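What follows is a single structure, written as structure tokens, with notes after it.
Yeah, one chain of the complex is gone here, protein chain that is, but the others are all in their spots.
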Amino acid sequence: MEISARNILKGKVESVEKGQVMASIKINVTDPTTITAVITKESAEKLNIKEGDDLAAIIKSTEVIVGKE
Amino acid sequence: MEISARNILKGKVESVEKGQVMASIKINVTDPTTITAVITKESAEKLNIKEGDDLAAIIKSTEVIVGKE
Amino acid sequence: MEISARNILKGKVESVEKGQVMASIKINVTDPTTITAVITKESAEKLNIKEGDDLAAIIKSTEVIVGKE
Amino acid sequence: MEISARNILKGKVESVEKGQVMASIKINVTDPTTITAVITKESAEKLNIKEGDDLAAIIKSTEVIVGKE
Amino acid sequence: MEISARNILKGKVESVEKGQVMASIKINVTDPTTITAVITKESAEKLNIKEGDDLAAIIKSTEVIVGKE
Partner (left out) sequence: MEISARNILKGKVESVEKGQVMASIKINVTDPTTITAVITKESAEKLNIKEGDDLAAIIKSTEVIVGKE
């Protein structure tokens, strides 16, 4: 399936931390850049996400804020 | 001001395309990765965003979806 | 690619309306329910979305608000 | 109150799972389709959401990503 | 209908600006604070939003970023 989200950053899972409902996944996309994704614990378990996995961070362009120094 | 958003990717503006209400900004964060941000035209003009500007793409971690091959 | 978004509703494109930056896509997911998705015009064109196409509406669970009568 | 969100899917609560801050609500909108909504535990309690309740899933159209096979 | 979104700010519409797909609505919530909402032009027209209208800005708590000086 091809998706409309314009931003797809591929990387490797550095860490997975699970709470009761949510889970925080850290993805190293290009050293030293790390993307943090917070998804449901249910998704993290259905996708069986674990350290070292290849994963893509997918971000819809309307969700991006820009900052200028 | 330090912000809570965990994902801040710095890059250079490749292009700015303005509609009547929205504007699409392409930011080269690490060659060849380009982030597309859709913001209001008003913001693009208030920040005076133009090609070649240094810009950060800011993404809250709850907005990131993950994909696994 | 399997994605973490928990809500994937399949349907058929009813209409595509393009602006300069954004595009509005109406997807009939189960008659008479129609989902409206606003994506970038660029995405609508890259995916070549047109009336009658089979399309999935993908929604991250943190984006859903609930209402109770 | 009439709201601007274009996507309002009515259904029945299948399950409610509460963490310390967030809660995951599963809403059966049209058998067999289930929508997962993650809201604050505080909201789930203020709205007194429980299994069997009639509930609407409300989704702003800019939050919808589309996927094409 | 009572909704789960924790942040509901009431105010008066200061301006409505319509593009082809999206519309920008400025709502004066407490002088001098103005909230900008970008919704679909379709919604702005269905709700018949015009200057001087009483309107609520509704924001889900997961969409709020915090900043600290």
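Chains here go by letter, A, B, C, D and E, matching the order in which they are written, and residues are numbered from 1 within each.
In the analysis below, a contact is a pair of C-beta atoms (placed from the backbone, for glycine too) under 8 Å apart; a residue touches a chain by one contact, two chains touch by 3 or more.
All of these numbers come straight from a predicted model, not from anything done at the bench.
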Where the missing chain touches chain E, by residue: 5-9, 24-25, 27, 30, 33, 35-39, 43, 47, 49, 53-69
Interface with the unshown chain - residue positions in chain A: 17-24, 36, 38, 62-63, 65-69
Where the unshown chain meets chain D, residue by residue: 1-5, 19-22, 40, 42, 58, 60, 62
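One rule holds in what follows: only the chains that are shown with their structure count from here on.
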Equivalent-chain rotation between chain C and chain A, CA atoms, steps of 5 degrees: 180
Distance from chain D to chain A - Cα centre to Cα centre, in angstrom: 22
Chain C, residues touching no fewer than two other chains: 1-6, 19-22, 24, 36-40, 42-43, 47, 56, 58, 60-63, 65-69
Category of the chain touch graph - line, ring, star, complete, other: other
